[in-house]
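Shown below is the structure under consideration.
With one protein chain held back, the other chains of the complex are shown just where they sit.
Think of it as A, B, C, D, E, F and G in the order they're written, each chain with its own count starting at 1.
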């Protein structure tokens, strides 16, 4: 992708670690690639349970965009999240879904990448809790918005001590599985 | 006195009924002579105990003066009140004092009327509680600012039922005692 | 059916399962509770009382 | 004098008069209290304690 | 009362509600609705008043007059409503932060005045709505987002407080036993005077997660195990419970009720005037 | 302690004070000053905090650090002072309106936290400063400018309330017996934790005049006659006193004090950090 | 002080209480504070005789809360306070504005900040009356300048409040509240009273916040034929929370503003005294305007063409009226008992004019006297 501002929306169930994924994506870009990112999310009671989302804007330059206007990249790990947040996604947005959970994705004009992140988490890592890491890896591979090295550093720095290994493994698994898709 | 605004300040001990006297003066003028009066007083804790004052502006026309600028008439029933409130009294103000209590009244240029109101109350009425009524009567007689009839009506209407007689007697006693002074 | 679970309201908290004195409720694969042995249910209504989501009805006899 | 009344502070409430166990305090014409019989005073300090105006001092023996 | 007839007090089209899975507030609301149903309260003559918090979410799903007010202030609004219209039945649902922190003063004063209001405090030991800060009912040493090292403050015995303030009906129930709680609420509504019912609820999302409870039920059970049934005749608010939680009707007194007293005054004055 | 040495805690150049003749507040302040004197409190290390009301007039005439705050909020300011500087001795003088009406919430929460503050409530059963309106401590049926037909509300037993909220030292004294009151205040200052002392005062100007007391002393005597001495070992806040007023130390407990708890946390964290 | 009788010598605060009673107020939630307490005291004495309710609450927050509650229950309701209490009422005042509950709040202004000058007059809560509560919101505030107007504007406050479903503030001051003067109160039958508009639709069709075309939704009372919900959050037409709906939120705020802007001709209220040919116009309100009127007369006697633009409705600020009046004047003199709080409003109103602006302000607990204003006028010619 070229030198502009990329608007990324990550979404899924509450509890899937979507927010953490957004923060890690932002940190990877801004702390480990010395580029720029801003990250925001929904707050408060309305954000509890049900669908959850986190948003990141990524650029090579300083960013003055503090609200997502229309996502260039849209990741959805649940049907509910897909339905709720696809609304304003850009016509040409890259869409990434978990095909096991998003079964109905009417997206004629958009590029849709189906990455079975939950299956990968379960089968390759043995823990569904790392689903967000798998998704991050996949997103990195598909969009090229962040390098895998920076992502790995960001993950190591953020996750609870002792869980670095398994999380890194998950990121890589997602990355590998999606690499050929790009 | 001629057709202008008269500014009257009544003062004395807290508890001498100064405020009530002010209200009655105002009511006499405005309800029973169909002229105009506004009345104000000090409020709040600072007004408790010690010196007390009430102020009345009297005129034949509507009044837009809501604060005493300088009294034309100044009545003081205690030395403390005299000292505290004489300050801004008009050079040519009429001053009425109770000579038994205001013993030090340095008033070279002003007209001073000494009416022993407390003595009158005690000796003629037998109750010092009517001192304020005696003072009102005296003030009416000396200043002519209010007619004795109106004053009597106002007193009757205001004082607690059953006490009309004694209060009227006090007003008249004050009035008579001061009549010759005018 | 002695109890009816409204799957649109149920939030899969599993409280009903633990609170059935006869252990008659189980969760399906999706985590949704169901009455596994209707005949054993004595309609004690425990499950309905503790459901935080008003998701369990015990139909009136005459309604059944 | 076993008790000293500060007449600038005294507000003539008369509480001291009633609270002296020996009835030693009286009011003068102005309403100001005074100790009528100093010799009878045992310096119990009651009057000083109940004076709301800090107007009564019981001088220390050594100060006297 | 039919088994599901309590549902007429629900705005069912507002369901599912937005409480988290396993949140105790729904259980306590269910107990209250069943009490209303037993008493056959007329929804048109019933007003439920809440303030802000997850506790206040009871309101939008109840099918009667429902007034959601500012945080901590529901008792003031409710007092105005009851004083203006003593014929209405007024219920309150307050949170532990809402009712005992910011709203503590209104609680003790409404109790003192003995206004005929029924207040149900949904005690989940935490500020749920704002994401898990400690409240005046968070037990000593429990953690919350603003007591990461354990709560250093003592918690209120809020029933004792309400009683000391003058509440004439005081009770405590728990989510684990909603039938019992429902009877206590019913008693509170029937009682003429200020009724206070603490309902121990659970917040699995914040309180539970922070304090290592693995499920909503675990919190319910933890409470249940510590609870002991008491009776007003023998219970004394100062008695040492050795960590146990007294539940049941704790006190019950007949005291002059405020709107009643006021009505009598009006009658007396109006008689006097017209006489 | 010399007989008049308590006067070093007075700003004597501010005397005579502006209280009315016979106002009980001066007697209670005198009792407090003598307690301070017995304990030889260092005025530089002592802070007296008040709010608004005749009760707050204690402050300007006391010779120590004196902070007069907004109506009802003195306990919040005092909490901040004490938490920031636990080495200071902090005393409060609050009114019955100030401390129990608008300030009621801060009273119960400071009591709950058990912050080491000594609060003296000057109870004259009326809003003195604003000219005689009824307060939450005005007895039932007494008259005031806003209860011309007699007060319809119940009054608090404010000691019971403070105790129920968590105060670890609770006492009541009366203006008729300032020596006893002074001992109670002294005990409160010595006690480590939240101490609450109700001092029954008199407002002859408003409460007295409205309720047909002909002199300050008559109110003092009225109170005295109804008072009974009790002991914390045997006194129970729920006991029926049949109209009598219990005076003395009512309860006394050892509970963790908040600033102490906080200091321990800091020490623990700092040890951990540096280890 | 029987309000039936004709000529009386009344205090401003008394007149305010009597006005409320005549306007139909039957609930008063009080908390004592100088210089507003007399209003509560009159209410405490009079309301129970009329079957109305007076209660003194534990604080100002509770008293306005109860007032709003009583109003929801269908009773005209009022509270009165001064600066410190007015600050405390702000949160609940915002609630009432937001959920469109009528009520009247009297603020008898005294000197601030904080408890400041508890017994002395000021006009320093004027901007707070506009902006004291958080969030975007409109407000109506009226300022009486005589005892008679304490009565009249309280009646008007109740009426505007019921008509527009909005709290109305009466900004009195310690002078106007405490002064006694002769008044002849209107007879009951001379008063026009406004009652809130009730819904007429079927109960199941009632949406308590739906615009019926007037911008002012009909309001049912609690306990009658309509069930409804009120929320402090942003809400839809049915009164249910809509906290994430930008469209509804935007429309809601605009509708709150519009219901006031649209009816400005009913709400705006200025008293023009000798302004037609005036070269210098004084802008004033409340007790200061009383002095100003006198100053105008003094100036006119000297041949100075002075006039008075008196605000009886301060908020919404009558920009257009002021602009129209000021167009032909050379000078505007804003006289206020504060540090010139309305300065920006006056400048804003006259942004496109050449008129020169001057301020006469004083914040020391003293009324600005006629003589002070007169001196200022003379300084401008």
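In this section, a contact is a pair of C-beta atoms (placed from the backbone, for glycine too) under 8 Å apart; a residue touches a chain by one contact, two chains touch by 3 or more.
Not measured: the values here are computed from a predicted model.
S.K.: For the chain left off this view, which of G:113, G:213 or G:303 is in contact with it?
M.R.: Of all options in G:113, G:213 or G:303, contact with the hidden chain holds for G:113.
S.K.: Identify the residue among F:15, F:39, F:60 or F:255 that touches the chain left out of the display.
M.R.: In the complete complex, the chain left out is touched by residue F:60.
S.K.: Tell me which of E:5, E:146 or E:270 is the one touching the absent chain.
M.R.: Counting the whole complex, the residue in contact with the absent chain is E:146.
S.K.: Please output the residues of chain E touching the missing chain, sorted low to high.
M.R.: Output for chain E: 52, 70-72, 97, 101-102, 104, 127, 130-131, 133-134, 136, 145-149.
S.K.: What residues on chain A make contact with the chain left out of this view?
M.R.: 23, 26-27, 30-31, 36-47, 63-67, 69
S.K.: Counting contacts across the full complex, list the positions on chain G that touch the omitted chain.
M.R.: 83-84, 86-88, 90-91, 94-95, 97-99, 111-120, 122, 124-125, 127-128, 130-137, 232-234, 243-244, 246-247, 249-250, 253-254, 256-257, 338-339, 341, 343-345, 347-348, 350-351, 357, 362-366
Quick note on the criterion: only the chains that are shown with their structure count from here on.
S.K.: Please work out the Cα centroid separation of chain D and chain F, and write it as a whole number of Å.
M.R.: Computed from C-alpha means, the inter-chain centre distance equals 27 Å.
S.K.: Using the average of all C-alpha atoms in each chain as its centre, how far is it in Å between chain C and chain D?
M.R.: Each chain reduced to its C-alpha mean, chain C and chain D end up 83 Å apart.
S.K.: For chain G, write out the residues touching at least two other chains, lowest number first.
M.R.: In chain G, the residues touching two or more other chains are 34, 48, 58-59.
S.K.: Could you say which residues in chain D touch two or more other chains, in rising order?
M.R.: In chain D, 11 touch at least two other chains.
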